[in-house]
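Below: one structure in structure tokens.
Omission of a single protein chain aside, the complex is shown with its protein chains in their original locations.
Here is chain A:
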Amino acid sequence: MEYVIEMLNIRKVFGNFVANDNITLQLKKGEIHALLGENGAGKSTLMNVLFGLYQPDGGEIRVKGKKVNIANPNVANDLGIGMVHQHFMLVDTFTVTENIILGSEPKKGGQIDIERAEKEVRELSERYGLAVDPKAKIADISVGMQQRVEILKTLYRGADILIFDEPTAVLTPQEIQELIQIMKALVREGKSIILITHKLKEIMEVCDRVTVIRRGKGIGTLNVSETNPNELAALMVGREVHFKTEKQPPKVGKPVLEIEDLVVKDSRGITAVDHLHLTVHAGEIVGIAGVDGNGQTELIEAITGLIKSESGSIRLNGKEIRNLTPRQITETGVGHIPQDRHKHGLVLDFPIGENMVLQTYYKEPYSKRGILNFKAIYDKARQLIQEFDVRTPDEYTKARALSGGNQQKAIIGREVDRDPDLLIAAQPTRGLDVGAIEFIHKRLIEQRDKGKAVLLVSFELDEIMNVSDRIAVIYEGKIVAIVDPKETTEQELGLLMAGSKRKEAGVSS
């Protein structure tokens, strides 16, 4: 069998941290090969080695049977290796063609031959069924289209081997289907693909073989036709994974959060939350289902005091907290796992330890009379890192250096540890792998079982259906229905979320 790429016993070490420990990956010509692993397992490191961004400390790389030394990405390009990055590297104000030719512009008499370039881009686009308009501006096209431009960029540079770094993380379900078709078209034309992912469904659907790595170690390579999601999940995480989180029936107590007639305007002054009513009781998880942009963000920011609301009432355990400061609200007993962990959740340039006391640094034992007690801070951090399985070299590492899943675990650890009466979780599992998702769901249910109220906002219906005890559907700033997850279907929820079906709702149950 001919391999186009062979990475044999690759080892990469950062300081004392072994990111890749003797990993072997062999890519056949014309196959889609998945690279599966949890966040922080070493997938990106391995691919950066292949792309020439990192130099391996051990092992060797062969391209079409020949041993190569990939000193930098230019060498990778020359070898026909192209990378479709997760975060697009595009100039917003340039056209599709301008972006594609950037760095290897065709010239005619000292000028860029834009017409020839456009023709070439159009041809490539048609050949692989990408349907990209070469003259469109990047700023004007959808995220899915921008990704295709990234694909075209690699093809234009003559790549035969394409690396896709978690390509579906930013796409809508429909765009994902289209991407899958594109990938199939690419392999039909003789390209070979490495797909970095932690989504099992995609692997089962599109890949031929899969290489699993766990905590920097290569676990093995399997034929997709001979495996199943459960086996893959177990290999990836190192234990059995339950997709459906087990939970007892809720023991619902008194109301903890009572929202009445709440009106919130967004940053442009448009009413985002429109006379909304919602009650969350002790011992239950209320999931807010809705299409992005129907007032979820504003609702949460108003409850937590990040933005001011216009009118209405928000009571926590009977105490009015509307338009108090974030600190007053935090001290009343609200924990908040924010939607955007980089913007709100963490100070990325602080050590992970200092991030663990972001809301409590001014209290004993973390400080006394204004002087910080670093021993107490880092003791706490160590405890939370252990308890919440945050994988980090140590507690002094900057939060920026951690993978997304581990950053999220750190935030959840911090919020849960304060033992708030109301825990608000906004998109708590976005971009995380199955192991981390399971872990986070368990923690949310644990809080519920301890008699706390949990408010979950998510755009993933699976998550809402799986975790919530009650589902509140939000549409245009109003709760349009409250349904029992056991008695509803995704179809019904979908219709409610689209606003096409209204139920009498809003009053607390």
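Here is the rule we go by: a residue touches a chain if its C-beta (ideal position, glycine included) is under 8 Å from a C-beta of that chain, and two chains touch if they have at least 3 such contacts; residues count from 1.
The rule is short, and it goes like this: contacts and distances are computed from a predicted model.
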Options "D-allose transport system permease protein AlsC", "Integral membrane protein", "Oxidoreductase" or "Xanthine dehydrogenase family protein subunit M": UniProt name of the undisplayed chain: "D-allose transport system permease protein AlsC"
Which residue of A:Ile141, A:Ala289, A:Ile303 or A:Leu346 touches the chain not shown here: A:Leu346
Option from A:Gly59, A:Pro250, A:Pro326 or A:Gly494 whose C-beta touches the chain left out: A:Pro326
Which of A:Ile219, A:Leu306, A:Ala376 or A:Leu461 contacts the chain that the document leaves out: A:Leu306
Residues of chain A (touch criterion as defined above) contacting the omitted chain: 15, 55, 304, 306, 325-328, 330-331, 336, 338, 343-350, 354, 358-359, 361-362, 367, 370-372, 396
